[in-house]
Each structure stands twice: as C-alpha cells, then as structure tokens.
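I'd like to ask some things about the structure below.
A single protein chain has been removed from this complex, and every other one stays in its place.
So, chain A:
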Amino acid sequence: MTYNRRTMLGLMGGTTLTAMLPTMACAQERGLDLSQQRYDRDRGWRDSVSVATMTLMVPGRGESVRQMSISALETDGDGDMSLTEFDLPRDLDGTKFLSHSFAVQPDDQWLYLPSSGQVRRISSRNKSGAFLGSEFTYEDLTSFKVGKYTYEYAREEAFADQPCHVIRQVPVYDHTGYSAVNVWLDTEHLRPLKAEFTNRAGVHFKTLTFTDYTLYQGQFWRAHTAAMANLTNGRETTMRFDQIAFGVGLDPSQFSPTRLG
C-alpha cells in the first residue's frame, strides 16, 4: 500500500498542509459516517439465496454465459459466508465454491471438485484476478465491510436522476487490484448506484453500475443487475440476480468445508 500512502502524503504536502487538514479530516469523517450508515442499514438479513447469471460480452465476438446459485449467511463477526454452486457452463455442474470472508484478513476459500470428490483449499491472497473470465474480480463480489477501506467524502452529484453522495474508498487490505474506488450512494437509501475503479497507475479503468433495485422484507435493497464495463478493452460483463429470497433458514453447518462433498 505504499502507493496510497505516497499519494496521501503528496496531497498533504507543502504549504496547504495546515489549511487542508481540517477539511480533510471533515471529509474523511463524513465519508466514514455515511459508509457506516450504509452498512448498518443492511444488517440483519440473516441468510439469502439467489441465482446469478453472468453474461460476458466481448465487442465483435458475441456473448458467453455463466450461471451459479448462491447461498449466503450473515455472521456476527466481521465477515459473511457464501456457497456458490455452478450450473453453467455445464462442464462446471456440481462444482461448489465456499468462502468465509473477512474485512481485512484474507478470506478462507475452498473448492469442491466432483470428479475426484476432493475439497481443495485455495489461497485467497489473490482476490483481484478475473472471476471466471469476466470483468468482475472476486474482490468486486465480496460483501461490503466498513473496515475494508478508508473513506473520504468527495462531493454531492446526481447519478441516474438521483442525488448521490460520492465517496472515495481506498482499500486497506493487501493484494487489491485498485488504488481507489469512487462510489455513488443515493442520498435517500445509501444504495450504491455506481462505482468507478482506479488501477495502480491511477487510471479509472472499470465502471460498475447497479440497476433494478427491489426492496426485500421492507428493509433490504438488492440490485438485480450489476454491469461492469472495462474501459480499456471495451468488454462488459453483466450479472443478473434472480429468485432472490431472504430468511430461508440456511443451516450454518452447510457452510463448513467438511460438509462440501
């Protein structure tokens, strides 16, 4: 994370140091505060299931589809657990991916391989590689945790006809692919509507937009579509979530690696 520290120091350097400190502290506080609110509003969903359909689009080359069923369990600690069962491509049928996620420390991940009946643990320091060849990385798909980033309130700005807070998030966990993520949260519900990802060279190279929000159980907003556009290569991946259900009574033991097979 040397890069980020350097950027911060650069920002703070020079004669503007004294003048900027109060404003910066204020912006950081406000960013953190809003993000904490965002997190708090989404607590208490306990468990959920959904079917995710990922469509990879390559200009001039057509589309390719991956499909998976996702079960998720909220925990009291700083992370959630999720179990992904692959349906498409058919070659992956029966393969399961289990993840225990944490805010800062690397996630625990296991893969169940049906052909050999084996469960393999995966080193998850690398969460920033392309997920199934898509424009998403595993990093993009893990749940939001306050401790994952430092925050800075940037500005208020409308997006998709809704007034939004723009918050600059800088990852504090290791092995990230991003130097910063700018997130647009609508002022009313603090739902993410858009995220812009900046790579290590400081270039904004991916944009994620969330659409089709639906309110579940009167409390939990879920976007049915997430579209990631890669500005460097023109490729795009959309992820559609269907059959979303909450409180289906998932058993924590289902999320144990020994029970995968």
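Brief remarks follow.
One rule holds in what follows: a residue touches a chain if its C-beta (ideal position, glycine included) is under 8 Å from a C-beta of that chain, and two chains touch if they have at least 3 such contacts; residues count from 1.
We take it that contacts and distances are computed from a predicted model.
Here one chain is missing from view; checked against "Cation:proton antiporter", "Sugar ABC transporter permease", "Deoxyribose-phosphate aldolase" or "SSD domain-containing protein", UniProt names that protein "SSD domain-containing protein".
Checked against the full complex, the candidates A:P114, A:P163 or A:P252 give a single residue touching the omitted chain, namely A:P114.
For the chain left out of this panel, the touching residue among A:L32, A:V49, A:V104 or A:I122 is A:I122. Considering A:G44, A:G147, A:P163 or A:G202, the position touching the chain not shown turns out to be A:G202 (whole complex). Screening A:D91, A:D161 or A:E188 against the full complex identifies A:D91 as the residue touching the chain left out. For chain A, the residues touching the absent chain in the complete assembly are 2-3, 56, 58-62, 64, 86, 89, 91-92, 95, 97, 109, 111, 113-116, 118-123, 125-126, 128-133, 137-138, 175-177, 200-203, 232-233, 235.
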